[in-house]
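Note sheet for the following structure.
Here is chain A:
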Amino acid sequence: MPNEYQLMKDGALCQDEWTYSDDETALPDAPTIISLTRLKAEAESLRARNAKLGVQLLADGNGKTKLGEDVAELEPYLDMLSLVSIAFPTYRNGRGFSAARVLREQFNFEGELRASGEVLHDQWAMMRRCGITAFELAPSVSLETFTAAMGELSNAYQPAADDQRGALWQRHK
Partner candidate 1 sequence: MAQHSSKGARFQAVTANRLSDGEVVYLTADNQWAETFPAADIADGPEAGDALMARALPADFELHVLEPYLFEVLQDGTDYKPASVREIIRAAGPTVRLDLGKQADAKRES
Partner candidate 2 sequence: MYRYDEFDHQLVGDRVKQFRGQVERRVSGELTEDAFKPLRLMNGVYLQLHAYMLRVAIPYGTLSSKQLRMQAHIARKYDRGYGHFTTRQNIQFNWPALDKIPDLLEELATVEMHAIQTSGNCIRNVTSDQYAAAIDGEVEDPRIISEIIRQWSTFHPEFTYLPRKFKIAVTGHDNDRAAIKLHDIGIVIKQNELGDVGYEIHVGGGQGRTPFIAKKMADFVPKAQLLAYLEAVMRVYNMLGRRDNSYKARIKIMVHETGEVEMRRLIEAEFAKIDASQMLAVPQAEIDRISAYFASPEFETLPATSPALDAAKTQDADFARWVRANVVAHKQDGYAIVNISLKPIGGVPGDATDVQMEAVADLAERYSFDEIRVTHEQNLVLPHIRLDDLKTVYDALNAHELATANLGLISDTIACPGLDYCNLANARSIPLAQEISERFADLDRQYDIGELKIKISGCINACGHHHVGHIGILGVDKKGTEFYQISLGGSADENASIGTITGRAFTEETIVDAIETVVTTYTDMRQTDERFIDTFRRVGLDPFKERLYAE
């Protein structure tokens, strides 16, 4: 995603050590995020790489397919990956929420999960509940706005990928 963004990670604004690489250019010897297509095509040589590797999962088909990429395709490569960037093509497309939970809860992915693309203010807290810890935000968003949005709902009813257990369980600790 070459769009301009600021990175909000673990609740703080920070310098992004990652860059996005396209499918043709030689990869830098520094942390970089590639497409799933390239990951699958070059998996063998990528294993030999020293610098950290990330992949971007496209939640929509970009006009080519109906659905976009399947998170299950990442499973064989997870040991090579330090980051998965889940692309939200529009705020309406919530497919990435499921991808995030599957990565955290079923694949036990412990690397960075970040949200890229179009994300609404009131989706940040829900994304965090699904296991997303880093957000590519518009440069206009202040830390104050972000922190306030994260705290708008003080509790949850159901468990997800975070440490909130949910009221249905919490009432009987």
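FYI, a contact is a pair of C-beta atoms (placed from the backbone, for glycine too) under 8 Å apart; a residue touches a chain by one contact, two chains touch by 3 or more; residues count from 1.
A word on the picks: all candidates are chains of the complex that A comes from, given by their letters.
As the structure is a computational prediction, the values presented were derived from the model and not from experiment.
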What candidate from 1 or 2 touches chain A in the complex under consideration? 2
Chain A to candidate 2 touching residues, read off their complex: 60-61, 66-67, 70-71, 91-95, 97-99, 101-102, 105-106, 120-123, 125-127, 129-130, 152-160, 166-172
